[in-house]
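What follows is part of the complex, with its chains left where they were.
Labels for the chains are A and B, by order of writing; each one numbers its residues from 1.
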Amino acid sequence: MEFWDQEQQAYPLQNVCSGPRPQHTCPFHKTVMEKTTDVLPLAMNSSEKQETVCIFGTGDFGQSLGLEMLQCGYSIVFGSRNPRMSGLLPNGAEVLSYSEAAQKSDIIIIAIHREHYDFLTELTEVLNGKILVDVSNNLKIKQYPESNAEYLAQLVPGAHVVKAFNTISAWALQSRALDASRQVFVCGNDSKAKQRVMDIVRSLGLTPLDKGSLMAANEIENYPLQLFTMWKFPFYLSAVLCVFFFFYCVIREVIYPYVYEKKDRTFRLAISIPNRVFPIAALTLLALVYLPGVIAAILQLYRGTKYRRFPDWLDHWMLCRKQLGLIALGFAFLHVLYTLVIPIRYYVRWTWTNRTIAQAIAKKGSPFSTSTAWLSDSYVAMGMLGFFLFVLLGITSLPSVSNMVNWREFRFVQSKLGYLTLILCTAHTLVYGGKRFLSPSSLIWYLPSAYVIALIIPCTVLVIKFILILPCIDKTLTRIREGWERNPKFSESALNGKTDI
Amino acid sequence: MEFWDQEQQAYPLQNVCSGPRPQHTCPFHKTVMEKTTDVLPLAMNSSEKQETVCIFGTGDFGQSLGLEMLQCGYSIVFGSRNPRMSGLLPNGAEVLSYSEAAQKSDIIIIAIHREHYDFLTELTEVLNGKILVDVSNNLKIKQYPESNAEYLAQLVPGAHVVKAFNTISAWALQSRALDASRQVFVCGNDSKAKQRVMDIVRSLGLTPLDKGSLMAANEIENYPLQLFTMWKFPFYLSAVLCVFFFFYCVIREVIYPYVYEKKDRTFRLAISIPNRVFPIAALTLLALVYLPGVIAAILQLYRGTKYRRFPDWLDHWMLCRKQLGLIALGFAFLHVLYTLVIPIRYYVRWTWTNRTIAQAIAKKGSPFSTSTAWLSDSYVAMGMLGFFLFVLLGITSLPSVSNMVNWREFRFVQSKLGYLTLILCTAHTLVYGGKRFLSPSSLIWYLPSAYVIALIIPCTVLVIKFILILPCIDKTLTRIREGWERNPKFSESALNGKTDI
């Protein structure tokens, strides 16, 4: 259903026969330059001898790739089962039988589905010593025991197999959706072959990334199949949180008043209740970012060693802390927006106005309470500072930023700033509760206010954390993390630890 | 007029003769380390044999480059028309005639304007087999038929020409304006020569980017000449939009009341009217991001093939969708700011206060209307959610972020989230209109409210889009985009499509 990129078309075959476009009028190349400086296509404005590349397979991807390469000054030979039949090919290109085509070039791009690789076995002697570029993808992860590229290498042992181009879709190639990643992962065992393929990638205005030997092919082939894998758990978790607290608040703030006071409070569904759910979700998720660290510390203290694996759930939890944190930041952002519009809302203004009118008619204003002023101001202030630090954390998690800080700086930001944020946000909620924290009046159908529940996890984390940084405990923990063991196998290892890194 | 970087100076020639600076006190190198981890200069604190590099030309750039290289431990020989005369050169450097200088090194940097290249023809036998680095830039795009580097390669066929350093200004080299891009595009036909030049680039604390063969030189030379080329059209478009709607609102809200009620409403020019213009511009531009996609889809359905070129205007439009979207985001951001300050504004507070006072004196508050509460809350809520998604879209368009997502994820974000944003923002405006949408009362001089006009394009896009995703139509479209044609040239191609990628 995506229209953002799919509608974009290849430079039509008709206008290819008119030779390579004048470079500066070619929107594709121009933009490549302007958009991202690291994708810089090869211009076609000098009359050098053209390198010939052979493409097996005349499917959509094969055609798009051939088309782009033609326009970048390569001469293309297509290999096809029945050359005379494939009509849709770029006019610049030659179409021959597989074996004929193979002889024309020493680089052969295999744009064929893995299922049809077997016919290549007949061509082994022709393909011997040539560079085979595997561009294939699978339909699902772990579809085959070994990666397509490695399978290809087994079929044609004499050839140098290079994996490339699979992360770029036919659409991306044809289209000018240059905002998308134009990185092309390349891997292969023969470094010369790899180099030549990387040059072709570069010349197409894409960015090659050397991923080492052919063993990386499996990862590369799985890459395009993923859809926010690491985000799934955090996403569902936060969805559950939101739904639960939403209905919890609906019961307290809509159903209850309707049942007992026959008041229609449904309009609270739009802003008031979401603005209770968002901060709760944000605070809980933020606490869940730091909970696994605390649990891990306890585990290590209990086991007295760091050389024992954590349970898988803890491993996975640690892996998606960044995502949890970012989703929490999203909720915090929404909470800020929803809070700042309060004075604009009709309901709020109506309430304030009528209270004022009532007081005016009664000819008496309410006295000023300094303590209330303190409470209100300080919880707002803590909330804003917490949000500010939270945004800082979010910015440092941008890849380009985190690449700029070294390990010490990253740890400083993530742990110190992170905990400070958690403390501020928890305090923000605590002070918000203020006096009426657990006062029975705030109980509705024996249900406490939502924020009371929201405080459980953060407070737990902070308390345990506080215990953990008590000098005595902290010392043990640090030693464990430096490799010390309560009951090591050899007394020697300690000594080694001293002299070795 | 730019002072941000120009005032920064080279390490003065005087203090160069005192030998390379002690490394850790050198602000330049220190910062390079601290600022961006990927520019890491070569420190000069070991006494290895120095590589000699020759520089032709003693202009500003030649001097700056020579200076930097001297300080990074190279020994520099300048080639000059009249060696005895060029006095301003770094004291560490030797100055000889061109031919003498050329013999001293096998890397020669040509820091001379293209117009004066011709004298190199006399040196062909000296330059034979040497590496010539072309650092030149032109004054305007397409000034010459071929790139300077290729021209140089034709003049001195025996030499290995490498294009480099042209993206770095003399200021950048001397200055410590390290925030600017320090990427140096390098291209050349001889890979060994390229490697050596890239090592020099690295040793200067810059980041070399291999752009393939010398054919890329033309692109590289054009790169520094561009100034937000892709932004021009979106920028002017939004400027026109703003101006038009600004005056439209001025007529309705300033001139009209002045003419009929002799009221001075000029102060509305500061916030009220901009806060009508910004959201309208944002919504329109956002719709214009998705309009070309819809048009393209219709074109393809009409033609029954994807192998036909789109009209150029559509091509160009598609190319600057990202910029359109980002400008729209900017307007949305301003709209949010301008809306949130409403309760602080004197005018608003005065109005509210006086209404309250009037009611208080009349001893009767206005009754509470649930429907109004619903309307007000829901349109605010939709606006905020729309803005939130919009910000998400903006973040994913950051290069470092979009490099992290694969093609599927990028399409998901850009199309699904994008349309959701458009829907929310359009609904936001529709509900804002509420009842008084086209009521005659809101007509002034037969002019409808501005937001009514703003809704035309978004609604059109959404309606067509809705029709396009009807199963029947969508199926055809998808098939067309998979390469199917209503009247293909050969029945064969379909079959190929099946087995090939």
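Just so it is clear, contacts are C-beta pairs under 8 Å (C-beta built on N, C-alpha and C of every residue); 3 or more make two chains touch, one makes a residue touch a chain.
Small disclaimer: the values here were computed from a predicted structure and weren't measured.
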Q.
With 2 identical chains placed here, how many copies of the sequence make up the full complex in this file?
A. 3
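FYI, only the chains that are shown with their structure count from here on.
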Q. Any idea how many Å lie between the Cα centroids of chain A and chain B?
A. 23
Q: Flag every residue of chain A that touches chain B in the complex, lowest number first.
A: 1-15, 23-24, 27, 29-31, 33-38, 40-46, 48, 57-63, 73, 80-82, 85-88, 111-113, 116, 135-137, 167-169, 171-172, 176, 179-181, 183, 195, 199, 202-203, 223-228, 264, 266-267, 270-272, 274, 330, 333-334, 337-338, 340-341, 343-347, 349-350, 353-354, 356-358, 360-361, 398-400, 403-404, 406
Q: Would you pull the chain B residues touching chain A in the complex into a rising list?
A: 35-38, 141-142, 146-147, 150, 181, 183, 185, 191, 209-220, 222-223, 226, 228-230, 290, 292-294, 296-297, 300, 306-310, 315-316, 318-319, 322, 336, 339-340, 342-343, 352, 355-357, 359-360, 363, 365-366, 368, 370, 372-378, 380-381, 384-385, 387-388, 391-392, 397-412, 414-416, 418, 465, 468-469, 474, 481-483, 488-490, 492-493, 496-497, 499-501
